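Heads up, one of the protein chains got dropped from this complex, but the rest are sitting where they should.
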Amino acid sequence: MLKILKYSFYDLIRSRWTYSYGGFYLLFTLSLLWLSNDLSKVVISLMNVVLLLCPLIATMFGVMYYYNSREFTELLLAQPVRRTSIFLGQYLGVASSLSASWVIGVGLPFALYGVFGSDQAGNFAMLLFVGVVLSFVFSAIAFYIALKNENRIKGFGLAILAWLFFAVIYDGLLLLSLSLLTEYPLEKFSLIASLLNPIDLSRILILLKLDVSALMGFTGAVFRKFLGTGFGMSIAFGVLLLWVVLPVFCIKRVAGKKDF
Amino acid sequence: MFRWIFISTLILAGQAVILANTFRVCKACPAFSIKEAIKVAKSCDTIYVESGIYTEGNIVIDKELTLIGIGRPILDGEGKTEIITIAANHVHFEGFVIRNVGISYSQDRAGIRVKEASDFYVKNNRVENAFFGIYLQKSRNGTIEGNEMVGEAKDEVSSGNAIHLWYCDNVLIINNITYGHRDGIYLEFVNFSTVQGNHSERNVRYGLHFMFSNDDVYRGNTFLDNGAGVAVMYSRRIGMFSNVFQKNWGPAAYGLLLKEIHDSNIEGNTFQENTVGIFAETSNRIVYTKNNFIQNGWALKISGGCQQNNLLANNFLGNSFDLAVHSAGTDNLFDGNFWSDYAGYDLDKNGIGDVPHRPMKLFSYVVSNTPESLVLLRSLFVDILNFSEKVSPIFTPENVVDNKPLLKKFTIYD
Partner (left out) sequence: MISIHLLQKSFGKNHVLKGVDLTFDQPGIVAVLGPNGSGKTTIIKSILGMVLPDEGTIKVQGEDIKGKWLYRNQIAYLPQIARFPENLTVAELLRMVKDLNTGKTHDEELIKLFGLETFLDKRLGNLSGGTRQKVNLVLTFMYDCPIIIMDEPTAGLDPISLVRLKELIHNQRLIGKTILITTHVMSLVEELADEVVFLLEGHIHFRGSLKKLEEMTGEANVEKATAKLLQPPS
């Protein structure tokens, strides 16, 4: 698996997609820092961007990479390598090259502006972490969808739909159900519902950094316990990691059973 | 010390006819109890109490006396009684540690009580583990200065207020520190008084609490991590200047709670990291100006029935919600503020945005109906909702709008 990962990563790190993706973040972050000259403001702006862009690009890129390397995958399958190693290796190659683009693209300008040692270091670390995790989660989901669908158009469509679902539709449905069910206690429901969506989960990690004052306005004890203590933070981290493991496990399963 | 001799001299000068004596209270002194010293002393005398622990129960000061503790003598109530009762005019009480008053559910026991007195001066005392710290009733023209009240209140029922005023006029409460009581400073039927430079922290209810009090001013105080910072209720003409309201977190936690307050000014204050910066209910003719609202959950919540409020030249910086207005009300003005999420432009370069700003977001309205939906804050879906509402307001009151939003932060001291 590590061998496959190594060569996938070599391949991807030289692709112009990776360059333009990393370059975009680099330019974007630099221009934000240049314009505002205020680390905390830029961290906040990027926190909004990371929730939107990292999942979208990871989804697109994951699907694209899978379909593009379809024939090469066949060649690899004829090699004395375990099947699942091939797919996990390729997936990790995609996820890590995306993460590298993100971390370098955003990290370099911030490092130039001296984020380390400033009071924003914690928030910045959270920002990088969330970006990396979202890249891993959504490229895994994309790989899974691509593995399940031989038809490229269908695969692309489903992957976009999956992104749209997690990024927008899910929250819309959640808001709708919350406002329809106001008579019922909704604390646990809304918390659990947020845990079930990796984007919401990352968003809550960010909220805990930026909006803790507002979050403390919740009346319910469950909320206060969850959001007000390290307990909530650790649960959120745990479930987020689970969100990486789960699609990877699915990839493994499908890859083991699929005909090529 | 030197200063005290000087002031005593002034008092002496004021009552030149009578020659004042001084007494000492200590273990080796002729008078070894405070009560005894008070008994033999005459008006205008001074009693110096040296360090040591005194357990004399309730000490009543019923003459015009000056009591000064030297080396912080400790008056211990052993959890049984009230300790100092000032029941005469012109009493000066300074430099004591008063502790262990004991909780009573039948009487409002206090560390220091000022009872129907005037021209009192209570200074630099420390009150520990008291039910009420300093309790003033029907008193006037006095000063409470530099005292420190330390309690460990757990809930509202079993705790008293650190500084409690009831039917008082013209009192100056200055540079005191209160921790862990029910209210840090409580004023009921108190007029023409000033609360200045105090620090209230970790009180279970309010840092400062006004009830039925008019024509008072509080300025330069800090309210940190209380149940709510300051509550001003059923009062008129209160000036609130240059205070700091910080980290008042919780479901009913406000930096400042206004309830039926009229004709008041809120100026130059800083509201930082509170769940709600200011919550105003049925409050009319209030001017909010030059305040900083920084990273609060809600900077300002205005519920129904608030009229002719003017919100002018304030800074709103990084709050989760800047403004939540329940119903539009009438004649409220929101002009000339700086909103950190203002997205307009200024083509004519006059420092004022060319596009009006709507500080009330649709999501703010949604959250007020369904609090749990707060978990969706900053989600793309919510941004889309807010945007569509901004383009054509349906749910949010149309007259909640800043027609002259500032492009740069308003700097208060420049």
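Should a chain be cited, it is by its letter among A and B, assigned in written order, with residues numbered from 1 in that chain.
One rule holds in what follows: a contact is a pair of C-beta atoms (placed from the backbone, for glycine too) under 8 Å apart; a residue touches a chain by one contact, two chains touch by 3 or more.
Since the model is a prediction, treat every value here as computed from it, not as a measurement.
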In the full assembly, spell out which visible chains the left-out chain is touching. A
Have a look at A:Phe72, A:Phe129 or A:Phe189 and name the one touching the chain we're not showing. A:Phe72
Against the hidden chain, chain A presents residues 3, 7-8, 10-12, 14-15, 68-72, 74-83, 257, 259-260
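As a working rule, only the chains that are shown with their structure count from here on.
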Distance-wise, how many Å sit between the C-alpha centres of chain A and chain B, to the nearest whole number? 47
Give every residue of chain B touching chain A within the complex, in rising order. 249-251, 253, 273-276, 295-298, 318, 320-321, 366, 369-384
In their shared complex, chain B is touched by residues of chain A numbered 44, 47-48, 51-52, 167-169, 171-172, 174-175, 178-179, 182, 186-187, 189-191, 193-194, 199-200, 203-204, 206-207, 210-220, 224
